[in-house]
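Can you keep this structure in mind? I'll have questions shortly.
In this view, the complex is presented without one of its protein chains, the others remaining in place.
So that you can tell them apart, the chains are marked A, B and C in the order they are listed, and the count of residues begins at 1 in each.
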Amino acid sequence: MEKLSEQILYQVIKNRANDSHKGTYGRVLIIGGTKQFGGAVIMNALAAVNSGAGLVTVATDPINFTAIHSHLPETMVMDFNDDLTHAIQASDVILIGSGLGDRLDIVKHTFSAVFAKQILIVDGSALTLVAEHHLPWPKSRLILTPHQMEWQRLSGVSVEQQSFEAFNILAREKFIQKPIIVLKQFHTQVYTNKGIYELPIGGPYQATGGMGDTLAGIIAGFAAQFLLTPLIDTTLAAVYSHSAIADELAHTQYVTLPTQISAALPRFMKRYAN
Amino acid sequence: MEKLSEQILYQVIKNRANDSHKGTYGRVLIIGGTKQFGGAVIMNALAAVNSGAGLVTVATDPINFTAIHSHLPETMVMDFNDDLTHAIQASDVILIGSGLGDRLDIVKHTFSAVFAKQILIVDGSALTLVAEHHLPWPKSRLILTPHQMEWQRLSGVSVEQQSFEAFNILAREKFIQKPIIVLKQFHTQVYTNKGIYELPIGGPYQATGGMGDTLAGIIAGFAAQFLLTPLIDTTLAAVYSHSAIADELAHTQYVTLPTQISAALPRFMKRYAN
Amino acid sequence: MEKLSEQILYQVIKNRANDSHKGTYGRVLIIGGTKQFGGAVIMNALAAVNSGAGLVTVATDPINFTAIHSHLPETMVMDFNDDLTHAIQASDVILIGSGLGDRLDIVKHTFSAVFAKQILIVDGSALTLVAEHHLPWPKSRLILTPHQMEWQRLSGVSVEQQSFEAFNILAREKFIQKPIIVLKQFHTQVYTNKGIYELPIGGPYQATGGMGDTLAGIIAGFAAQFLLTPLIDTTLAAVYSHSAIADELAHTQYVTLPTQISAALPRFMKRYAN
Partner (left out) sequence: MEKLSEQILYQVIKNRANDSHKGTYGRVLIIGGTKQFGGAVIMNALAAVNSGAGLVTVATDPINFTAIHSHLPETMVMDFNDDLTHAIQASDVILIGSGLGDRLDIVKHTFSAVFAKQILIVDGSALTLVAEHHLPWPKSRLILTPHQMEWQRLSGVSVEQQSFEAFNILAREKFIQKPIIVLKQFHTQVYTNKGIYELPIGGPYQATGGMGDTLAGIIAGFAAQFLLTPLIDTTLAAVYSHSAIADELAHTQYVTLPTQISAALPRFMKRYAN
């Protein structure tokens, strides 16, 4: 198991080419946020936009449109009850599941609509729905972001026994492409087909609702804008950034709110750009 | 009567264990906010989240959902006209009454649904409804946060004669468990079965609408995350923090707004964590 | 004509008594904000709350509730289509007219409901409605805040000829109590039964939509909380504060937004409190 260091940030966060435009930095589609859990997609989007994604659209319950735009006029919105096929297929990165509740229909539709070359991040409620309904995984490139209980439901391996072996078994059997699995815990681990990586930073000041939604949004933002970088590296850099910012905030704060981490991204990333 | 000092903060605000997650810091359910008084639950929630509660849900009139999420995507929301039984019983701390108006039905239902081990904070309109309708107190652990007129309505003892004796009489007769009573006034007093405590700090710059809603939210946030600390101590620490922050803001401000106090919580708490 | 100086601030902004509560600082009712002009009451309320009013309620079109609470959970809201009699009569200060559009019915009702001892501030659309419909003035204490065109419509005296004489004629004939008239212009003038006062500060960086709504809100906030100070003095102090803050902001800004002036009030007032 390899320990991550800030070296991964220098590898991934590159100065942008002059001859680029917002299309260069990718289209992100965020799908989530029922009436009750709309905050989750707001946090997804704040993270994706502040990390530098080119264009971000949120497909959600319409009740959430106004709160999203109150935070972020920079995003577009759409009703997740409408047909999402075109929006999905026009995106580089799709993030599904934060605050998605029991909307199995939307997970199924998204899984059937994605192409093999697209990046699909599966978070939160969508992971639980996959586990409960034994949904087959889609053919796309996959990043899963379970916490330990969600991973137990998905893998059938108890929290105590979660290990690289369990991942291998699951990966061999169920996935068309090998996924990247971000197993959220104290010292988060990232399982990939290149090896396992452990995050030596972060702390319990991050133990507050919405922290995972923010992480998923940073992963989406990094994947979209650093499309030519290996996806494992961009994911690792996103995971590292999320906790490194929290660590910095925690020098002066007892808890670190998810929205504060997103707000700190532009300045944080600048320090590593090269 | 014992005078509180910042010593109570050192006793209560402990560094968090590495091996913890948002569930460790408790689930808070806030119930309040009619169409007219939605701001009250926003202030409850800002205080609870910024003080470090693990997960915060607001049950309120749906008209308030968007404003809540505009302030705090970190919270979940639900319609307080729906059946709250499950949400109540899944929570560690329930705060009811800020901006609840005349919703006697919701108070009654909440009082009947809570378990003996849960912490129920009763604030604002809910206190008036209890007094007016002679509602029996529930069997849960109780914290009441009346201002002097609400306490007069509840206890039948006039503002001039409010004293420890009055509290004892009320407590013996009406409560299953001895409550903690936070009697809000200039130099707030906290009545407990261990004694009476007086807050020697705070000032008239706090005399502005919503200040009590913020206090109730801090009490909820502290109770939820410091679940293993005696509830009297966490309540005293919350009361102390609320006014200590106001005092600091008042060095440079003529009035201190409730939302500013919540925003200052993470940095304030950090200074006392040990 | 007397030139105002910051001396008026020292006269009015007094340290608060310890033995005071939010009721001590007055109840303000703001009436305005049709569907199209909701921003006006938001700016009224931001000014009133930040200047230190005890309790602020906004009676407005319900479409504005969420935006108000997004800015200010510290306020209460009500539908201005409901019967406002009780709300009006329970208030110390009523501010009517900012963004009120053509709601003559609401102006009429308010004028008929106020008591002689209450303070009524009439702003914006309400002034135009009074002029157009030759409404009789109510019996309450009155503060009018016209700009020059509104004053021309009200007084029948053209902008070029506006003078103390014109005021005297109008005042003798139409008002039950002598009003205070804040005639907004470059170097705003305040007409009172004690004399005329001129504001020697302020500048064209204030020439932006909403500036008058903010001024009306500060007048309301000062009148409510300094209830025992002569109303002429509190009005003069409010007028002075509004432009003094703008002047300070203008050291570093080309234009000064109304919402920035409100946000600066607590710190500004602290410097003069004595």
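Note that a residue touches a chain if its C-beta (ideal position, glycine included) is under 8 Å from a C-beta of that chain, and two chains touch if they have at least 3 such contacts.
The structure presented is a predicted model; accordingly, all values stated were derived computationally and were not measured.
Taking the complete complex into account, the chain left out of view touches A, C. From the set B:T66, B:S91, B:T128 or B:Q253, the residue in touch with the chain omitted from the display is B:T66, counting the whole complex. The chain that is not drawn here is touched, among residues A:L55, A:L84, A:L127 or A:A207, by A:L55.
Contact between chain C and the absent chain runs through residues 35-40, 42-43, 46, 63-64, 66-67, 70-71, 147, 185-186, 203-205, 207-211, 250, 252-259.
The missing chain lies against chain A, touching residues 13, 16-22, 24-25, 49-56, 62, 65-66, 69-70, 72-78, 265-270, 273.
Rule of thumb we're sticking to: only the chains that are shown with their structure count from here on.
Viewed as a contact network, the protein chains form an open path, each link joining two chains that touch. Computed centre separation for the pair chain A/chain B is 35 angstrom, with centres defined by C-alpha atoms. Our note on geometry: chain A versus chain C, Cα centroid distance of 49 Å, whole angstroms.
Residue positions of chain C touching 2 or more other chains, listed in rising order: 66, 70.
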